[in-house]
Structure formats: structure tokens, C-alpha cells
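Pasting a structure here, questions to come.
Shown here: the complex without one of its protein chains, the others still in place.
== chain A ==
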Amino acid sequence: MTRKVVITGLGATTPIGGDVPTMWKNALKGVSGARTLEDEWVAKYELPVHFAARCTTPALEVLSRVEAKRMDPSTQFGVIAAREAWADSGITEIDHDRLAVAFATGIGGVWTLLDAWDTLKEKGPRRVLPMTVPMLMPNGVAAAVSLDLGARAGAHTPVSACASGTEALHLGLDLIRSGKADVVMCGGAEAAIHPMPLAAFASMQALSRRNDDPQGASRPYDLGRDGFVMGEGAGALVLEAEEHALARGARIYGELAGTSVTADAYHITAPDPQGLGATRALKAAMFDGRIQAEDVVHVNAHATSTPVGDKPEYTALRAALGNHIDNVAVSATKSQMGHLLGASGAVEAVLTVLAVYERKAPVTINLENQDPEIPLDVVTSARDLPAGDIVALSNSFGFGGHNAVIAVRSV
């Protein structure tokens, strides 16, 4: 008998809200977190993209100065989200040897790395701080969360570009099912609104250039889409073995019923135009959760708003769900908060869990002329989801051909 895994705590810090209640309220309203960047480096380096979606609540408003000093900005966001999720779970007593962490990032400590490089060039090796290595390492966020919670059953960092956050949930589910842990703090964190990653993503033509209209720039499924909007932040979810949650009378948001990870083995960045890897991931997650297409009422799509990315996901959804996809309410929440890279899957998982728990699908903004080649039922104003047993899916895909899917079932 497979152990059932439930979600009992949620946390987030994002461009549309510095905590879960604020983010959820805005996600149902439909707001944009994108803003013109006022930083001097935009002009200094003549960046082709002048905007991004920053977190609404600066980390230093939540963490103490001394705490923040030892963390890369990505880790700061991760710790903030994890603390909210932990408090939300209501767990007060736990066997710390049975508590694990699976906290992802796509890029990790890029601010720390590049600041240290600048320091080396300008001031020499003596001024490169001794905390540089633990701050720049990609496992820094998982390690900091583990330290913060006293999680001793392992601290893991799945890294699969923009699929990382979703892959963390895949790993967390496995850790509980296989009996290695009873509770796992899962999540993803990213803080890459720095001129170098902006230049690099722009160089590969991945970012929107709608500099005169930042709030209209992230427009998944719209004919005018021209790339994604760089976001930042973190999402965190407490996964718990069902018997563990029931024994303490926990509030249960939903069941993490199934997950999957596949690889395209097609191209280093381009999605397989047929969406074959994504289709296999969707089918595998549904098989894993014993889910029929008809059970699915909602999808939080990956939908980054790039010209080439949105369509193969649609192809995959139709291949995996058949014509039932016409009855599924699809939300593209990157329209609101931009693309949080390695954190996106975790934040979208929080939204997917809330959609199932609150029975409401969040809003896709900026959809004015829907691409006729993507005839999905896109949620453009908050919509109620049906009563009864329901399932929602969340997709994430990453450069490298990574596909990850989670399925959340109502309880």
C-alpha cells in the first residue's frame, strides 16, 4: 500500500504578494507584478529589456540584517517562504530525523557569485568574503532551510532549470512514499534579476521586449506574446504522510496524488514541437496518481508567454487528456507574476493547491487575441471549480528538456 501524501502548509513571497493570502487574493483579482527597473545598471549596460517582476516585499523587511547577510537573495526568499509554510502547517512537535527538505533553484546564488567576482577584480582576493562559497552554492537554499527547521532527514536541491520547483515536489513525494521521511519541506527559490542573467536570457530571445508596457508584457496564449518576463521569489509547501497529518489533527489542503519527471532528449533549449516529453510527463503523473482524464478540472500551465513554448504544451495537454481538455479551466499565472524560473513550479504548486482547496481558478491576464492554434479554455476572470472529487495539474518545463508535472487531488 503506497503511503498517501498530503499538503498541510503553504508559503510564498512573489511579485504579486509577499505572503500566501496576499498572493492568492491578487491571483484571483488579476494583477501584474511587472515594473520598469529603475536600477542604474539598465542604462549602464544598455540592456535590451528594461523591466522585470520583483517581489513586493523586500527580504530585509522580513529577515534581520544579520540573518540576511549570510544568505544570497535567492536563499533569503526561500527561507521566508519556508517559514510561512512551516507556521501555516501548525507543526509544533516533530521527530527532526524524519523531517527532510527538497528545495530547488534554477540558478542559485548568482548575485553572490557575480558580486564576489566584482570584488575580486576591484579590491583583490583578501576582500572576497569567506561566506561567498556557502552563499553561492545552489544547495545553499536547501541547506539554510534545513538549518532553520532542524530538518535532518536530508536536504536536497533538484536543479532542472524552470522545472526545478516542480521536481522538488516529485522528490518530496518519493521521500515520504519510500519511508525516508514523514514530513518534507518542499519548494523553490530564485533571485536572478541581475543585469547578467537579464542580458543572457535576452540574448537567447527568451524575454519580452515590451519596454513601453511592462504590465502587458507577459501574455501567454496571446497572439502578441513575445517572450517571458523575469520574476523572482519563492514558494514552499509542507508535504506530510497522511497518517502523520491525521494523527495531529492537521488542516489538510489536498493530496499530492501523483508526480512525474521526464526528459525530451530533443534539444538543449527548444521544446519538442510535438510536446512528446511533456505528454509522457502528464500521462505518467496521472498514472502515478490513478487519475482519469475526466477527474481533471484545472491546469496551472507552464505557459511562459514565449512564441515557441506555449503551443507544444497545448499539444501535450490534448494528447494526455484527449477532448476532455475542452472542459478544463486553464490558468497561466505567469501572466501576473512573470517567470520565477526555478521557483515558478513551487509558487504555481501553491496556487494549484489553493485552487483545489478553495475551488477557484486564478486569473490569466493580458489575453486579448487568443492564438487560434491554442484553443484552450483559459480562465480570464476568477472562476469557481466544481464540487465533489476534483484534480488539478501543474506543469513545469525547463531548458535542458526537463518536464515535470504534479497532480493535486481534493480531500
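Note that in this section a contact is a pair of C-beta atoms (placed from the backbone, for glycine too) under 8 Å apart; a residue touches a chain by one contact, two chains touch by 3 or more; residues count from 1.
Quick note on the criterion: contacts and distances are computed from a predicted model.
Participant: Could you check which of "Acyl carrier protein", "Peptide/nickel transport system ATP-binding protein", "S-adenosyl methyltransferase" or "ChrB C-terminal domain-containing protein" matches the UniProt name for the chain that's left out?
Facilitator: Options "Acyl carrier protein", "Peptide/nickel transport system ATP-binding protein", "S-adenosyl methyltransferase" or "ChrB C-terminal domain-containing protein" narrow down to "Acyl carrier protein" for the missing chain.
Participant: Where does chain A touch the missing chain, residue by residue?
Facilitator: Chain A touches the missing chain through residues 64-66, 69, 126-127, 129-131, 134.
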